[in-house]
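Right, I'll just put the structure down here and ask away after.
One protein chain omitted, others in place.
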Amino acid sequence: MRDLFAVVMMLGIFGLLSASFFVVMDAVDVAFTEASVGAGISTLLMLTAVTLTGRLEDGERHRPMWALVVVFITGGLLIYGTLDMPYFGSADAPIHQHVAPRYIHDSMQETGLPNIVTSVLASYRGFDTFGEVVVIFTAGMGVLALLTMGSRTGIHRVMADSIFYLMHEQHLILRILTKILIPFILLFALYVQFHGDFGPGGGFQAGVIFAAAIILYAMVFGLSTARRVINRTFFKLLSAIGVLLYGGVGVVSLLNGGNFLDYNVLADDPVAGQHLGILLIEFGVGCTVASVMVIIFFNFSGRREFP
Amino acid sequence: MLIAATLAILVVMMMAIIRGFIGPTLYDRILAVNMFGTKTVLLISLLGFVMGRPEFLDIAIVYALINFISIIGVLHFSDSAAFGNDPHDTGSTKKES
Amino acid sequence: MDIVVNMSSGLCLLLGSFLCLSGGIGIIRFPDFYTRMHAVGVTDTLGAGMILIGLMLQNPDSLVIIKLLMILVMTIFISPVASHALAKAAFRNDLVPLSDRNEHKGGTESSNP
Partner (left out) sequence: MILGLYNYWVVVVLMMIGLYIVIAHGNLIKKIVGLTIFQTAVFIFYISMAKVDGATAPVLAEGISQYSNPLPHVLILTAIVVGIATVALGLALAVRINEAYGSIEEESIQNQDNQEC
């Protein structure tokens, strides 16, 4: 397909499909994330980039024969490598032997949360998640640095006029439905945020859903209206505050005599401390993810408009 | 009965993918994505019942919401001037990969 | 009583699957965009609603029923609006309906008026 728009559409279908696959594979939390990220935000970002850079791909390809040869050799080697792998679904594979039984059996006593994924994410592997949050924050800052400075060319100016005019004047039904839906989406994001301890969900998913609501508002009512409602400095601050909250919980647990991000010492009772710590850091994660996504989207689509 | 419904949904999803591939105009593809999204919501609700853990309907709710958002987003961007002039796919879509 | 609930649930599921399938056939077989949109837009809402009602009858748990009800309400709201927006956008961008075209050979090939 030369038309990049069609490519992005198919990528959206691919995202939906892979999320269904994750549900079949019992990974409900992952499916949740992929649902909000792969199907929604990533399609939108790709589309924005495509409108910025032009829709058509140049048909030229670089030596497809060589590419095919490389691909087939690599694929053959990988398949040869899989011959030693454990069978699909076997319960005695090495991956299920080491730490997983401890997570499954002991996490209820140690953290008091029924959702094992959340307790592993926030408590056992808190360091790891902290790193991920910092990576997301850094990526957001990178996008900010790349897209806020620099000149804009004349082409975008010409384009800009017609975009919001069309969406703005018409579609009364759409605007009314959006008005009804947005509070609901925000409420649902909060539910996902704070119910993540008990069912599928958590900070990452909630952040993305929250950002999706704001993006929906910006798309239907126009970016300039959204800018008036939403303070961009606040969002920049919020993304930093999320990371700091996460790190701060770790420092507080250090000061209380535990290890970094060891929540047992946050309260008198270890389980209550775990609860508090997980709640706080999930909140920090949610803040960072939501604000970074909003910043990314606003910068991308702000690129097409007058500043 | 649940299994039968799941299979039917899977078949419909296949059909939507086919239309997404061949669909001559841009809007055919958007329609296919929209339909695929609704069917995914149904598929996930059904799968929850098939696997005996119907608590996980949250995912289906997220899908319903995100699907709406992405359709609106796609329409929003397809309205822009760069796209609006030519509703049909430019270039031959059938020849390429 | 139990058997009545089970029967009606099965009936709803079957009806919903049938509607979805007919929508799927419609999206493949119909000649141009607007007719395809008609096939999908009409069957999508009712088919989804039927399947969700069928699922609701299967489970006595009230939380599950509430969640299903939420999905149902959202489908009823969102699906027609999305179809409406899509058709409107297509029409505004000069995608001509089949009946208005000068030459219609009945195929799915795109015509450039």
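Here the chain labels run A, B and C in written order, and each chain numbers its own residues starting at 1.
The working rule: a residue touches a chain if its C-beta (ideal position, glycine included) is under 8 Å from a C-beta of that chain, and two chains touch if they have at least 3 such contacts.
Since the structure is predicted, the reported quantities are computational estimates derived from the model, not experimental observations.
**Q** Given the contact rule set out at the top, which of the displayed chains would the hidden chain touch in the full complex?
**A** By the stated touch criterion, the chain not on view contacts A, B.
**Q** Given the contact definition stated above, which residue among A:I13, A:V30 or A:L266 touches the chain not shown here?
**A** Within the whole complex, the residue contacting the unshown chain is A:V30.
**Q** Residue by residue, what part of chain B touches the chain that was omitted?
**A** 51-53, 55-56
**Q** Which chain A residues would touch the chain omitted from the figure, given the whole complex?
**A** Looking at chain A, the ones touching the missing chain are residues 4, 7-8, 11, 14-15, 18, 21-22, 25-30, 33-34, 37-38, 41-42, 45-46, 48-50, 52-54, 57-58, 60-64, 66-68, 70-72, 74-75, 78-79, 82-83, 85, 87-91, 93, 95-96, 99-100, 103-104, 108, 114-117, 120-121, 125, 128-129, 132, 135-136, 139-140, 142-143, 146-147, 150-153, 198-200, 202, 204, 207-208, 289, 292-293, 296, 299-300, 303.
Quick note on the criterion: only the chains that are shown with their structure count from here on.
**Q** What topology does the chain touch graph have (line, ring, star, complete, other)?
**A** Basically all the chains touch each other, so complete.
**Q** List the centre-to-centre spacing of chain B and chain C in whole Å, with centres computed as mean CA coordinates.
**A** Measuring from centre to centre gives 11 Å for this pair.
**Q** Which chain A residues reach two or more other chains?
**A** 166, 174, 181
**Q** If a residue has to touch 2 or more other chains to count, which residues of chain B qualify?
**A** If we look for residues of chain B contacting two or more partner chains, we find 16, 30, 32, 55, 58, 61, 65, 67-68, 72, 78-79, 83-84, 89.
**Q** Quick check on the complex: what are the chain B residues that touch chain A?
**A** Contact set of chain B toward chain A: 13, 16-17, 20-21, 26, 29-30, 32-33, 36-37, 40, 43-44, 47-48, 51, 55-56, 58-59, 61-63, 65-70, 72-74, 76-84, 89-93, 96-97.
**Q** Could you pull out which chain B residues touch chain C in their complex?
**A** 1-2, 4-5, 8-9, 11-12, 14-16, 18-19, 22, 24-25, 27-28, 30-32, 34-35, 38-39, 41-42, 45-46, 49, 54-55, 57-58, 60-61, 64-65, 67-68, 71-72, 75, 78-79, 83-84, 87-89
**Q** Give every residue of chain A touching chain B within the complex, in rising order.
**A** My answer: residues 1-3, 5-6, 9-10, 12-13, 16-17, 19-20, 23-24, 26, 28, 31-32, 35-36, 39-40, 43-44, 47-48, 50-51, 54-56, 59, 158-159, 161-163, 166-167, 174, 178, 181, 185, 188, 192, 195, 199-201, 205, 209, 212, 215-216, 219-220, 304.
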